[in-house]
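Of the protein chains in this complex, all but one are displayed in their positions.
For chain A:
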Amino acid sequence: MTSTDSIPGAKTGGGRVGDSPLRPDGTLKVTGQFAYSSDLWHEDMCWGVTLRSPHPHARILGIDTTEALATPGVYAVLTADDVPGENAVGLEHLDTPALARDIVRYEGEPVALVAADHPETARRAAKKIVVTYEELPALTDPRRALDPDAPQVHEQGNLVREVTIRRGDASPTAPVVVSLEFEVGMQDQAFLGPESGLAVPAEDGGVDLYVATQWLHVDQAQVCRVLGLPPEKVRLTLAGVGGAFGGREDLSMHVHACLLALRTGKPVKMCYSREESFYGHVHRHPAWLRYEFGAQPDGRLVYGKADILFDGGAYASSTGAVVGNGGTLGLGPYDFPSVHVTARGVYTNNPPCGAMRGFGCVQAAFAHEALMDELAEAVGLDEVEIRALNGMREGDRNITGQLIDSAAPVAELIRTVRDLPLPPERTSTDLRELPGGVSNTTHGEGVVRGIGYAVTYKNVGFSEGFDDYSTARVRLEMSGGEPVVTVHTAAAEVGQGLIAVEQQIARTELGVERVVVHPKDTTVGSGGSTSASRQTYVTGGAVKAACEAVRTTVLARAGQRCGQTGLRLDGDKIVATSGEVVATLVEVLGDDAVEETVERRHRPTRPIDPETGQGDAHVQYAFSAHRAVVDVDVELGLVKVVALDTAQDVGKAINPDAVVGQIQGGSAQGMGLALMEEIVVTDGHVRNPSFTDYLIPTILDMPPMQIEVLEYADPHAPYGVRGVGEPPTISSGPAVAAAVRAATGKALRRVPIRPEHITGT
């Protein structure tokens, strides 16, 4: 990846905080020049492929690689026996073999690797590897996972994590009680750039890995463990990332390419097909949710109860954190005097599930928002006012007892979306504006409109006592007669626009126009994960702090030079309090660079109490609301989303255009889960590993959106920012589901809502 050197080229303003400069990588991306991880090429490179288990649960009795190795063009065939270090990776638990040994626990688990001179040669050789399996009983229903007679997926039992939240009255009662059960299907991140990268063996016995990922340093630690090499011998550089959405938090081909490169002594490229991608990364946890709310006759909540089960699949990945979110945030952004929540994540022999945008909250939101609509009906309020009445406010305590100490504008958000203009009544019989589109399934007969609302919240950053930080190295120097700032972090740019934000912050803090973003790699300290809506907050905060440190150093030098204090930096000039220019930057810096490296942490969070779930688990909360308008062909069960409007508090929009882009894209993913996106798993087998059968929204499916961005600064966060990326994915789906319920009068307690759920056929 080349470094990104750009002058502002701003659309608005000077490319500083609050402006929306052009993407620094945009020109490369629109001309096809941007180097994604699947575009990499190296002299003398060969291709690696993975052989995967066809069974959800089986014992490996033997692996015969003889014929594969004898295939012309094949350089290496590797199995678990060839792993030099510890054969165990994982984000929370080291429970995942890099290559399966003895047991496979899900369909698609990596068993062997092949390197060859052409990808097709490697694929054909992989098919010649003879693996003898003894199939074992598979646990594929997570609701049976904790039964005494359930097959054990791991020796330590099938429970990954259980969280209980208890607050207020232990046995609460209320005059009005509503309850429901809900089920959420398995969603895929469906990032477009397949898992891919290039591993290059180095002369020092180490390896250089160029890869698309969300967190270079956590990858590095895992790769080191498997290779048995120290970090200085495993160097990672971020290659161009074609989207992530959580699906690149876990390792995919990282270790495999390194193993093959070190064995063959050649650079090894690996690039998954779309089918392999569906097996090669974790998915969003499917969930089974049982909820009960008690309320006063006026609609005011008395208690909330929830029992949530997440299917973690064969390996833990981020299941613990997903359960944490489902438990601590699972009742939604409402004020509950009494609380009784249990959330569990279990092992099964289904595909492993882990991080996807909004995790833990996305699943819960479908249930708590459906139940709020039930409650509204039970007490005779509308869907907006029931939420405004019970919505969390600044100064409230949430269900873990944590004080909400910055804006919590639930009522304002939901009323704001209500007050946005509604689309006009449908009068056109243009097929393109009807459910079913040009399939010509209706000319308007049987089409009913529905409107639905949802409001949700999400934690920003890593929680429950995790040491969450980012590192920024900022250098200021003169180059070609002008000041240049170089910003170096390891925080992954996955398309969201972090590199632009890093430049904007450096320009703002140092007043320098030209800001170079150094390639993201492991030669600087960890930037933490590009997930949990955290990078603008945490890495943005680290860049800000490093710029401040640089500025302090420069002004100290200038002060020594001119004997004054109270100086400030203004572009390439040092200015005294009087306004007099006392020196130029070139005079102060000369040939020297000023460089500072800063590790920045946000306010600490705390583990929750194991019995009561009480504690200050999260650092920040982000709130959003959606209103969906749908037209449903109730005879055929086809849905067209007519409008999907939203309001979100972002604290401070560092880059307003990018904020809107996050809200639009995140809303589309939530809509996808409500209506079409599901990995269908039958008896542990994935039935639809392709974009033919796993549907994501197209440009025909997405309606125009009205977006209201609120900016209530969080006084604890740099510039007042609040995480942006995840809330839209959480509230859009439940709003769409509510709109379909409104149109059809059906309960619809499962997403994605399929046509047969609407027609009852």
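By definition in this document, a contact is a pair of C-beta atoms (placed from the backbone, for glycine too) under 8 Å apart; a residue touches a chain by one contact, two chains touch by 3 or more; residues count from 1.
Definition applied: contacts and distances are computed from a predicted model.
A.B. asks: Of the options "Sarcosine oxidase subunit beta", "ABC-2 family transporter protein", "Multiple sugar transport system permease protein" or "Carbon-monoxide dehydrogenase small subunit", which is the UniProt protein name for the chain that has been left out of view?
C.D. replies: For the chain not displayed, UniProt's protein name is "Carbon-monoxide dehydrogenase small subunit".
A.B. asks: In the whole complex, not just what's shown, which of A:162, A:433, A:477 or A:595 touches the removed chain?
C.D. replies: Looking across A:162, A:433, A:477 or A:595, the contact with the absent chain belongs to A:433.
A.B. asks: Specify the residue from the set A:268, A:411 or A:658 that touches the hidden chain.
C.D. replies: With A:268, A:411 or A:658 as choices, the missing chain is touched by A:658.
A.B. asks: Pick out which of A:274, A:290, A:415 or A:449 touches the chain that's been left out of the picture.
C.D. replies: Residue touching the chain left out of view: A:274.
A.B. asks: Determine which one of A:578, A:682 or A:698 touches the chain that has been left out.
C.D. replies: From the options A:578, A:682 or A:698, the contact with the absent chain belongs to A:698.
A.B. asks: Hey, which chain A residues sit against the chain that's not shown?
C.D. replies: 11, 20, 22-23, 25-27, 29-36, 38-39, 41, 118, 120, 189-194, 240-245, 271, 273-274, 430, 432-433, 438, 494-497, 657-658, 660-661, 664-669, 690-692, 696-700, 702, 704-705
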